[in-house]
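Missing here: one protein chain of the complex. Every other protein chain is in place.
And now, chain A:
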Amino acid sequence: MAKSLLIISRQAPWSGPDAREALDIALAGGAFDLPVAMLFMDDGVFQLATAQNASQVQQKDLTANLQALSMFGVEELFACSTSLNERGMQPSGLSVEPLEVLDDTQIAALIDRYDQVITI
């Protein structure tokens, strides 16, 4: 059976290529039909904000790529409720679906469930 991989994405979308490079790992895994999941935590939850205006900073908007994850077979998407709360973001109305919001205890269990973990 294929080993599962959890990608923890912890950087804001416009802080450099980190968000893009975390996402690329997930998309590549999905393309190979591998069991991959993404967890958005810390500043990574900013990637889930709606109505971003990427062109203001001469960047490409990642939202469409995040929304394409399920088309690539990456359907296990999680967000950290503590990180959302700290940044005044509501768990409802985020840009990516389906998305499961987890508390710290659930995140510990999630990390434990995956064979390998990569954090960016």
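Here is the rule we go by: a contact is a pair of C-beta atoms (placed from the backbone, for glycine too) under 8 Å apart; a residue touches a chain by one contact, two chains touch by 3 or more; residues count from 1.
Going forward, contacts and distances are computed from a predicted model.
A chain of this complex does not appear here, and its UniProt-recorded name among "tRNA 2-thiouridine synthesizing protein D", "ABC transporter ATP-binding protein", "DNA ligase (ATP)" or "Acyl-CoA dehydrogenase, short-chain specific" is "tRNA 2-thiouridine synthesizing protein D".
The chain omitted from view is touched by exactly one of A:Thr50, A:Gln67, A:Asn85 or A:Gln116, namely A:Gln116. Touching the chain that is not shown, out of A:Ala28, A:Ala54, A:Met71 or A:Ile111: A:Ala28 (per the contact rule at the top). Of the residues in chain A, those that touch the hidden partner chain are 2-3, 5, 10-11, 15-18, 21, 24-25, 28-29, 31-32, 34, 116-120.
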